[in-house]
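Every protein chain except one is present and positioned as in the full complex.
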Amino acid sequence: MEVLTNVLFGMLRMSAPLLLAGMAGVLSQQVNLLNIALEGLMLFGAFFAVVLGAYFASSWAGLLAAMIFALIFAWIFGFFIINLRANLIVAGLALNILAVGFTSYMLVIWFNARGVYSPGNIDKLPTITLPLLDQIPFIGDILSGHSFLVYVSWAAVLLTSILLYRTPLGVHMRAVGEHTEAAETAGIAVKIVQYAAILLGGIMCGLAGAQLAIGDLTLFSDNMTNGRGFIALAAVFFGRARPGMTAVGCLLFGLFEALQIRLQIGTGLPPQIPQMLPYITVIILLTLISVREKYQGRTA
Amino acid sequence: MAYLEMKGITKRFPGVIANNKISFSVEKGHIHALVGENGAGKSTLMRILYGLYKADEGEIIFDGQPAVINSPRDAIQLGIGMVHQEFQLVPSLTVAENIVLGYEPRRNIWVDRDQARQQVIDLSEKYGLLVDPDAVVREVPVGVQQRVEILKLLYRQAELLILDEPTAVLTPQEVQGLFEIIKRLTSQGHTIILITHKLIEVMNLCDHATVLRRGEKVGSVLVAESSEAEIARMMVGREIVRSYEKKHKAGLSPKLVCKNLSAVNDRWLPALRQINFTVNAGEIVGIAGVEGNGQSELVEVLAGLRECEGEITLNGEDLTGQNNRSRREIGVAIVPENRKTQGLNLLGPVTENLVVNRYYKPPFTIRGILSLRNMTQYARDLIKRFDIRAEGPNAVVGTLSGGNAQKIIIARELATQPDVLVAAHPTRGLDIAATQYVHQELLSIREENLGVLLISADLDELLAISDRILVLFEGQIVGEVDPKTVTFEQLGLLMAGHIKNVPQAVEE
Partner (left out) sequence: MLNKDELSNVGVGILQVCLTLLVALIMGAIVMELSGKDSLAAYQVLFESALGSKTAIANTLLAATPLIFSGLGAAIAFRAGVFNVGVEGAIYVGAFGAAWVGFTFLGLPGAVLIPLCFLMAAVVGGIWCYFPGLLKARLNVDEIVTTIMLNYVAILLTSYLVNYPFRLPGLANAMSAEVAPQALLARLAPPSQLSTGFIIALIAAIVIAFLFKRLRLGFELRTVGDNPMFARWSGMPAAGVIEKVMFISGLLGGLAGAVQVLGVNYRFVANFSPGYGFTGIAIALLARNSPLGTLLAALLFGILRSGSSTMEIFTNVPRDLITVLEATVILFVALEFSLSWLRRKQNGSAD
């Protein structure tokens, strides 16, 4: 029983950065801009959270820095792909590689640290104990006591959903993504809407990075995002860019991550096997989606 | 004073003048038809009015005031709305959401869904355009989608509505429904411009008609005082070049035979409905018809790139089920409709473009390796034979003129000495010299007792070189005519959907 509690708690903890990056991906996808750069933006967020948090000796400063810098890089990315119409994929790849190179480079320059940097002077982000809820056995143990960004990530899913389906901006985003010409002839400013999606996504990626870096421990290590940006993207494909289903995908991947840590303690399956499952699942799912699209019209 | 006046509108694109000093005017409360064949310039003119294009010359005067329209938003603000031929609806949004798109009613920062629904219901009742505001657009039939498009305009308080080929996607019953809607709109004070090539609609529905041909205005008539024949004649023009001499009679032994050929288009709607025709040896069979009546799909079916039902045989050999390459081996050659995207690799050299249908066999491939020498020599031969003006076999095709690029396609297809050549709009975008050249080539194939299927929107061309002309309308062959004796009126009427007393009946 305790195992189950631990695993589910771990699932919620591990999926927080995925949820945030996932919602960023959802917004990009909704305006029809495939955002390969989620990974890089998260890494920038993680880096600046640690660096500026250490400088100001405050995790809140770190959090703010993560959001601001991720926003800046997202703006640059947006400029390249929306205004200059650079190739989406190539530009995204460039940003990811830039993130890895720049953060590793700066880590050495500023802190003389290669590979890992753990400043001693900041605390991790505050954890929150949910009143009343934490008294309930089992459920309380799972839901309460997380880093505050974990709860923010749940709010992000809700807010993204509300944005997309209840606000004018959201409707415009969906229109731009699904039928750009229709949006244009309806008088919508397509570029501005796309920028909004990328910038909001940037902020969320920054938060995701902050969760990784100062949510539990307080450290930055080279390439610490480790593909989570792509996993989040996979969740977006899984959820067909809908916040709800994408969140399900993120939770699923978070579950695998938590399970895998758990299994390392116990015996049985080697960790790599469950770790592989999410990736394989994505491939299978994408294939099924394509098969359905190909044969869909036949029945019409 | 006219409600709308467009004066001296000129719009140029690279290589073509789409609108050449066009002036026309529309009265308030009228239903005004803008008629013409493809490429006549109707859509361009209306897109200028709606702010999607900017005219190079000319001015627009709307409701007595000079109008500056730089974007659709400007047009909407003036009260002008346009329903495009391809619907501009967002499939996953509801009817109501689509109608209010961009102008959503708001409550604080939220979209006020209830108000949107209510406004849609009110509009819907006022104009008799029945729609379910909560239905998702992608699940709604095409006729209803069109009503949604019209409601979109009315929601934005359009007074002048432009409808671009609205009946293209409708069933006959839906067409009737649309007519009633249009009449109701004008009775409520709106003005309608109807872009169409279907004369039935013009005669039954419209007050005025302006006819465009090749970017110029031919004339404006009051429908009540005119006739189908007159409008048809204005549409297709009078001058022709019947100046080619044909040296021998058309052959009679069948080469390409199509029986009960049916196919659907990309939207899963029927594009070809059980058509039958034959191309004999030594003859040029022309297919006339306004674009969008199944021609593209026919070429794709013959090329082996679109599935079909029915039978296609060449010299008795069954083609159905064969892919493009094996059809070419059997003896079909294709000059596709769109030379830039289907007929050529603009980034590649002349040599590769010439050899793309034969590179995999000797002498171009010897023991698995390409013989660049043989390919280049072959290219040089074809360049000389067909007088292709290029710097050399290695010149990049994208740098060549339209005429020379087309020569490459023709050279490539003819060099294999096919049994039948399917040529789709082969002279589109070419100047007179290049056009004449293509005609000569087609005639020379005919001399050699091979067959040609010529699909074209250019009636002069069809009349000049075809031995027989079949008219394609809405996926069916509605008539076969003899180019030597047919009149322009008859052709125009057939093409525009009328089956009248034509010399020869529909082929069985």
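Note that the chains are named A and B in the order they appear, and that numbering of residues resets to 1 at the start of each chain.
Convention: contacts are C-beta pairs under 8 Å (C-beta built on N, C-alpha and C of every residue); 3 or more make two chains touch, one makes a residue touch a chain.
Predicted, not measured: the structure shown is a model, and the values here were computed from it.
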| item | value |
| --- | --- |
| Residue of B:S124, B:T210, B:N357 or B:T435 in touch with the missing chain, whole complex considered | B:N357 |
| Contact with the hidden chain (one of A:A91, A:L125 or A:A186) | A:A91 |
| Candidate in contact with the missing chain, chosen from A:V7, A:V100 or A:I162 | A:V100 |
| Touch residues of chain A, complete complex, unshown partner | 36, 80, 84-87, 89-91, 93-95, 97-98, 100-102, 104-109, 114, 227, 230, 233-234, 237, 270, 272-273, 275-276, 279-280, 282-283, 286-287, 290-291, 294 |
| Residues belonging to chain B that touch the chain removed from view | 13-16, 18, 43-44, 47, 303, 305, 323-325, 327-328, 334, 336, 341-348, 352, 356-357, 359-360, 365, 368-370, 372, 392, 394 |
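Heads up, the rule we're going with is that only the chains that are shown with their structure count from here on.
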| item | value |
| --- | --- |
| Interfacial residue positions of chain A with respect to chain B in the complex | 166-168, 171-172, 174-175, 178-179, 181-188, 297, 300 |
| Touch list for chain B against partner chain A, complex | 50, 52, 71-73, 76, 82, 84, 87-93, 97, 101-104, 106, 109-111, 152, 268 |
